[in-house]
Each structure stands twice: as C-alpha cells, then as structure tokens.
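The complex appears here minus one protein chain, its other protein chains still in place.
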Amino acid sequence: MVNMVEALNMALAGEMARDSNVVIMGEDVGVDGGVFRVSAGLYGMFGPERVMDMPLAESGIVGMAIGMSAFGLVPVAEIQFMGFLYPAFDQLISNASRIRARSRGRYGCPMVVRTPYGGGIKAIELHSESAEAAFCHIPGLKVVVPSSPYTAKGLLAAAIRDPDPVLFLEPTRLYRLIKEEVPEEPFTIPLGKARLLKEGRDATLISWGSMLQKTLKAAGAYDVDVIDLMTLSPYDEDAVLASVKKTGRAVIIQEAPRNCGFASEVAACIAEKAILSLRAPVTRVAGYDVVLPFPKLEDFYIPNQRRITDAIEEVLKY
Amino acid sequence: MVNMVEALNMALAGEMARDSNVVIMGEDVGVDGGVFRVSAGLYGMFGPERVMDMPLAESGIVGMAIGMSAFGLVPVAEIQFMGFLYPAFDQLISNASRIRARSRGRYGCPMVVRTPYGGGIKAIELHSESAEAAFCHIPGLKVVVPSSPYTAKGLLAAAIRDPDPVLFLEPTRLYRLIKEEVPEEPFTIPLGKARLLKEGRDATLISWGSMLQKTLKAAGAYDVDVIDLMTLSPYDEDAVLASVKKTGRAVIIQEAPRNCGFASEVAACIAEKAILSLRAPVTRVAGYDVVLPFPKLEDFYIPNQRRITDAIEEVLKY
Amino acid sequence: MPEYTAGTFEVKRLDILDSHGNSDRALMPSLGEPEIKDIYHRLVLARAFDQRVLALQREGRMGTYASILGQEASQVASAYAAGNNARVFPSYRETGALIALGYPLYMLFQYWSGDERGMRVPDGMNIFPVCISVGSHVPHAVGAAMAARIKKEKLPSVAYFGDGATSKGDFHEGANMAGAFNLPVVLICQNNQWAISLPRSRQSAAATLAQKAIAYGFEGIQVDGNDVFAVYTAVKRALDKARDGKGPSLIECFTYRLSDHTTADNASRYRSAEEVEHWKKLDPLARLGKFMEKEGMMPSGYAEEAARQATAAVDEGFRKYEEAGPPSPEDMFLNTFKTPAAGQMAQLRGFSGGK
Partner (left out) sequence: MPEYTAGTFEVKRLDILDSHGNSDRALMPSLGEPEIKDIYHRLVLARAFDQRVLALQREGRMGTYASILGQEASQVASAYAAGNNARVFPSYRETGALIALGYPLYMLFQYWSGDERGMRVPDGMNIFPVCISVGSHVPHAVGAAMAARIKKEKLPSVAYFGDGATSKGDFHEGANMAGAFNLPVVLICQNNQWAISLPRSRQSAAATLAQKAIAYGFEGIQVDGNDVFAVYTAVKRALDKARDGKGPSLIECFTYRLSDHTTADNASRYRSAEEVEHWKKLDPLARLGKFMEKEGMMPSGYAEEAARQATAAVDEGFRKYEEAGPPSPEDMFLNTFKTPAAGQMAQLRGFSGGK
C-alpha cells in the first residue's frame, strides 16, 4: 500500500532505470527530494547529472527541457506549484507544443512537466491553483491528471514514454490522502483514455484529479456512472458520450473557477453530441469566478460534497 | 468614416486628453506609432512621458503597468501581437488580476493591455493567435473584444475608465477592413454587455471579434439572431440565454482551436441554463485542435463562411 | 587598438560593524543614540514576532511561515532608511522590514494565518502587498517609480527579494527597465545564501550578486547584511541618489537564513550544522547589542526591558488578531472587481455560507 507521492517516486525510479535518457530537473529536486518529496532518494541513486537542482527560473527550466528533449534526453521537469508554472506558459504554448509542427517532425519534445495543483493543504497564495483549462487549450500539449496512487504511477510512466510534451498535474491534496496497492514493476496507463469508477443508470458524474474523491463520496448514495477523465487533453470524448447517452444526465465537477474551465469543454461536447439523449441540464459544479482566497476561506471556495450532492439531486429532478 | 485603427487612435487620444494619468507604453508605440499605427501621432501630441517606448520585455511591460496603475496612472500597454502576450501570462494571472483581492481593495490595477489577435493577415508564426479563452479563465481580469471601428472606440474608452485590469483584443484582420461612422467626441460602450446585430427566430449565432464579419455574412440568408459578445469576461449570459430561449438553436463561432475555447463556455452555459428550450445540438464552429499553421495553410484553418453556413443548416434540420 | 578594453567595472563591498561590535568610525552613518536604540528595538520586535509565529505554527495556529531569523539587520536597517518616504515592495520573507515600518502586528498574524485582511495595507503606509511569486514584484516597483516620476512624487521604490529571485526573468526585465529609464528604484537583494536547498554558489556563477547591476548599467554594491550600519548606509545612499534623479541601485545584503526555508522545510536535509553554527556567531542582533554596550548605550537591564516590551507588543498584536475573528466568506465575492460582476453576485446569492 503506497500513497501517491510514493507511487510517483516509483514511476520516476522505474523509468530512470529503464531509460538512461530520462532525467529529472527542478528546484530542490536533488538532495532535498522535492518540496513534496516526490524525487526523494533519486539523487542518491542516479547522481547529480540525472537529478538536477535548477536555479529559480521556471521559464528557463521548461525552456531548457525543450532543448534537452529535442536532443535526446527525456526530461521530467518539476515545477514546485502550479502557481509557478505560469511564468513558463510562454515556453509551453510558443515552443514545447509547436516544435514538432514547426519542424514538420524533424524535432519533437518528449518531455514531462510535473506540478502539484489544487487546494486543500491550506498553503499561502498561488499554492492552490487549478488552471488546467488554460493549458488544455494549447494544441500540441497533452494534459494528464491522476487521481490515485495507482493511476499516478501508470500515467506518469506513460507520460514519460510519450513522444510529445505532457503536462502532468498532481492533486496536492491527494498526495498522502489515499493509499492503495500499486504493482512494483513498471506499467503504463494509456493517455487519452478515461476510466469508469462506478456504474449506474441515472446520471453521469465526470471529474478528474483533485475532485474525484469528493465526487465518489457524493456518488455513493446514487445509481450513477462516475468517470475519471485522467487525461484532459486530448480527452476521452467517447467514454463521456457513451455514458451520457445511457444516463441522460451529466454533472461535471471541477475545482477551478467555472468560467472557461475544463468542465465547460465537457459540457459543450455533450451539448453538441449527446443532446438528444439529455433529460436534464448539463450541470457544472465548480469553484466560483473570484480570485482564489487565502487559506482561511479556501474551504468555502473549493466545491464540497454537498455542492456535488445538490447538483445530482437537481438533475435527478428531471 | 474611419477604420478600426483610426477609431482606436481616437479613443486613445480622447482618453489621454480627458485624464492626464492615462499613459501609453509598449514596444515601438512612440515615434513609430505602433506596428499597426494605433498610436500614430500620439507621441507628438503627448510627448515621451505619456507615450513610452519600452525595451523588449512583455512580462516587464505588464509588470510595470501593474506598479504604475496601483500608484495613480492608468497605463494602456500595447503588446505587438497576442503571441507575445504569453510571456506576460504570469503577471496577468498572478498579479494584475489579484492585487485588488490580495490587498482587500487598498490597491487596484486600472490598466489596459491591448493586443492584436487572430489570423488573416498572413503573418509569420505567433502573429495569428486567438487564445482568448486562456485569459477568460483568469478571475479578476476582464477580456474585451471589439468587432468594428465604433465598438472599438467605445469599448476601449470604457476599458480605460474601468477600475480593474482589462485585456483588450483587437482583431488584426479587421484593423483596416471596415470603415464606419464613429462620433468624434468620446463615448463609452459598457463592458459586460453584448449587442444584438440581427434579429430572427430560427437560431442564435454567437460570435465576437475576428469571426463576427464572417458570421454576419453567413447569417444573411437566414432568419437568425446574431449576437456580438463584445466582452468575453465577464460576459453577457442574459443576452445569450434570452436569445437561445427564443430560438431554441445555438451556433457559436470562434477562431480559436475548439478544445477549451470560449465557445465551449458559452455552449456549457446554454446546456446548463437553457436546455429545456433547445431544439438542436449546441454547435461550435471553431479552429481545429492542431498547431496553428504558417500562412500558406492559414485559410484552411480559420473557420470560413461555408463552415458557418453548414453549421446553421445542420441545426436548422432539427 | 585591435583587441582592447571596452569597459572596466568594479563592485564594492561595505562593512562597518564587525561581529565583535566594533565599528569603523569613518564610515558610521549619522545616526544618534535615540535612532540606534530605535533600530535595536525594532530588531528585537522583529525577532520576537518571528519566534512567536514559529511557535504558533508548531501548535497549528498559524499557516506555513517563512522565518527571518538571522536576516533582521538587513531588513530592519533598510526599512528604517526607507521609512514612509519610499514605496516598499516586499516578498514573503520581509516580516522584519514590515515591522520596522510599523506594520500592525495583528495584521501580520492575520496574513500568516491565511486571511487577506492582513494585507489590506493601512492607508497612508507606502507598502505593496507581499508578493509570493518570486521576483515578479520587481517590475511593479519599477512601474511605481515611473508613476512617482510622472506624478512628481518624491517616493522612490524599494523592492526586496532573495538570492534565488535574481535568476528570474522578471528581476532581469524590471532591473533593465529601471536602468533604461533611469528610475528611482532601490533593489535590495537579501542574499541569505540559500534558495530553499539551492546554495548561492549554484544559483549563479556570478561571484557576487551585486555585479548583476553591471548588466543594467547602474551601480551594485555588496554589504554585510548582518551589520545594521552598513545596510542603513548603503540604502540611504541609494535612496538619496534615487531622489536626486541619479537612477537605480542594486544592494546585495550578504546575510544568512538561520531557520528552515519555511515551517514546511527541513534544512538539515541539505546543509551542515557547522555552516549554521558559523553564521549564528554573526548574529545581527547580538552584534548591535555589543556595539551599544561598548558605546554605553546599553545600561544593565536594557536588553531585558526591550525584550519585555517586544513580547508585550506581540501579545497585544496576537490578542487583537484573535479579537478580529475569522474573515467572512462573502468577502471572496466582493473583492475580485471593484464592482462585482453580475455572475459573481449571482454566485454570492447562491452561496450557502457553509463549508
């Protein structure tokens, strides 16, 4: 039984052992083992050349990863919190995601950018961000979000082996919250596929990462499908549509502010492709459209189980 | 009769004359008058202290604008193309949009960031971006997109007078495409309100900025509402819902890639709040989910009138 | 002259007060006994507050906190030089500067407990809210200096940041613009030798951080950051220069972070106890105490009384903090825009209030 931090550490160790081109880079990832200790021990095992402590410069880190990945390495860059990924937005959208198209395939960027995201640990400002949708809008960048130790390990291995750049978002709140059985040996979970965690007839709950546990708890009392998207870009439209066509009702749960969040994309897809099956409004449960508050108000901001339950009750009225 | 460049220039001149705190800053905005000549003549009228040529550093420009706006100025920063706004994403999301909340109102950022966006002028890479949705996902930042000379002038004046930070996206393609009557004297068009450009019964076409002209052309042959959102964040939900409740059909047209675009937000809103009125799938016409091609393929990428017409025909089948 | 020198540059270092409390008379700033005592009291208060937050954090009554232990001199003396006649742009590790500027302690408790109200800088104080994203506030300080110049206000900007921050693009862009426009900006780098686990030597190959100013065409100086007089002197000079229209300066305060990076960190994982011991001997507060003793400014019982007063002030601050109670959840809807948007008001109406 391991938690998500341990599972991620296993995935990194496994991939580094499997492929000597895989290297880790980031602030405090070396001796310190990373702020959440995801790379703990790896510096000792693989040395400073494969586990690189970087100066404090996120755009430079991602920019260097681009150059490294184009020339034979497979860098796994850690950004300490999603709030510090923003300075690297330009490198991701202007370069990482386009090098393949720009060079018509001569170069690619097989790199992973890992970062914790989401709230729930009562940290100071910019440590609780969930701006995944902004990154999902970048063609050429894959966005992956595990929701458990097992999926974290399998998805991270798959992300590392993927020939294209992957943004890998780890729900901070879940790092040590759940433990589960995770195989010792390396395995992958294919990118772009959702998983069905619970089957039912009355509605489809769609979520990912940080909101999945709450969604599952809220789902407990109902006869519903629960879908964990796992990959947000490109996402598994087929799984979403198949379920909604069966149930006729959809509730999508995200932590991020509602406006232009990823839930909007899923809802739009349903409204476009499954409208004839719908029996109720496509409902989003989301953070409010306000600046993410400091910790004392955080619990009022992040959707709680009650808000999910209310949404389920609401769609079931139809 | 003036074109959009002239209308914007009038708005800038008018606001600078009205309020001595309004200053312009950006690369080549001074003697050169801006790459699209939006600030032409203003350097001569207002001098180097109010029309500032900046070193080549977009994050620094927006960061300086934050400090200037917090301490009494009203900076209007020009970014030469939306592709060069990305380096300032961090300053917008981490700072400009949060200073008010962070200081619980002691400080605000009454600033405007203007940038041309969208394709159609056959420019090299990163000169044809339409990533508005990523910025609409930032609580605390307003996003405004004019679609004509008249709206450009009125909206820019309103953006400059707004007490909060506004991202002002100018459709590159329309800069010199249309001319219309624009009053000499200053006027404002309220932010957050859409306008209805054509009234009809069978469907609602929703668009903004760069796609509006094509949408209007496509709409010509049909009995439809055409809504120009003008402000994308916060947007005029009421106008959208009222129209869709009347027509029962919605087509949303954007230039950006489909996945997580602003059209997804509008579609999600309709699917949530107007579902019972819907008679057809909520349909998006959008760019493809691929890296924006270089000019030779640009016309194949940007939605054309035929794709809009096809979508209208499709929803009318229901 | 085929291969010749296109430019030569020098970076100075300023030390005034040594670790035994002896000062260089020739360089001593013109601070009278009351002012020196004032600085001393602020150092003591800053330390007392710092230690209290650490204690409260351990009890789970405060959030993650970044201690200033060891950096009091560079923070307090610099802020003392700035006073309210400059605009101060702090990072998260400037509690000492804020306290020296008279920031209400209860608001600092609010801030570190995770309550925005603590960052509603009191009217009249020229302080910008704490910036968490490292280095991103440097351009804000530069912009404020531009505003000050245009609006003809004699308020230079003072930005505080760490050694790590000098690696960030925004430090560079801000500093370069400050130079290009010759703006009244004082950049104070708190080089505390570590950026979490990255030692200064691996942050940059530059021998000093002060020399980074050469890239921007203005002056950089390194000062002993545990020496209140050196820090005060350098900052005062830089502020005078800024007010005289002579442009920006970079001041590297060479100091040390004696605590963990934050309460969430464990520095023993990556640095040696010897190094920490070495720096403990250079403690800035003890050093000023020794000076004051030698100068006869420290009658017996003085230090104890100063400590008692500081404790009382911190107690009082904490009491006021507790009295203020928690923030209201509705606040979150009302502070994003000056006038909340219709959608925000709708969300507020739908807000049930419960967690």
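To keep things simple, chains are lettered A, B and C as they appear, and every chain counts its residues starting from 1.
The rule is simple: contacts are C-beta pairs under 8 Å (C-beta built on N, C-alpha and C of every residue); 3 or more make two chains touch, one makes a residue touch a chain.
In this text, all values refer to a predicted model and were calculated from it rather than measured experimentally.
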item: Residue of C:143, C:169 or C:343 in touch with the missing chain, whole complex considered; value: C:169
item: Touching residue (missing chain; options B:51, B:291 or B:312); value: B:291
item: Given B:17, B:45, B:124 or B:276, the one touching the chain that is not displayed; value: B:124
item: On chain A, residues whose C-beta touches the chain left out of the figure; value: 21, 23, 49-50, 52, 54-55, 57, 59-60, 62-73, 75, 87, 90-91, 94-95, 97, 99-108, 139-140, 142, 163-164, 192, 234, 237-238
item: Touch list for chain B against the chain that is not drawn; value: 27-28, 30-33, 35, 53-57, 59-60, 83-84, 86-87, 122-127, 259, 288-291, 293-301, 304, 306
item: Touching residues (missing chain, whole complex) on chain C; value: 1-16, 24, 26-27, 167-173, 176-177, 179-180, 182, 202-208, 210-212, 214-218, 222, 247
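Simple rule for what comes next: only the chains that are shown with their structure count from here on.
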item: Distance between the centres, which are taken as Cα means, of chain B and chain A, whole angstrom; value: 29
item: Residues of chain B touching at least two other chains; value: 59, 87, 90, 94, 97, 100-102, 139-140, 234
item: Touching two or more other chains - residues of chain C; value: 116, 132-133, 136, 169-170, 331-332, 335-336, 341, 343-344
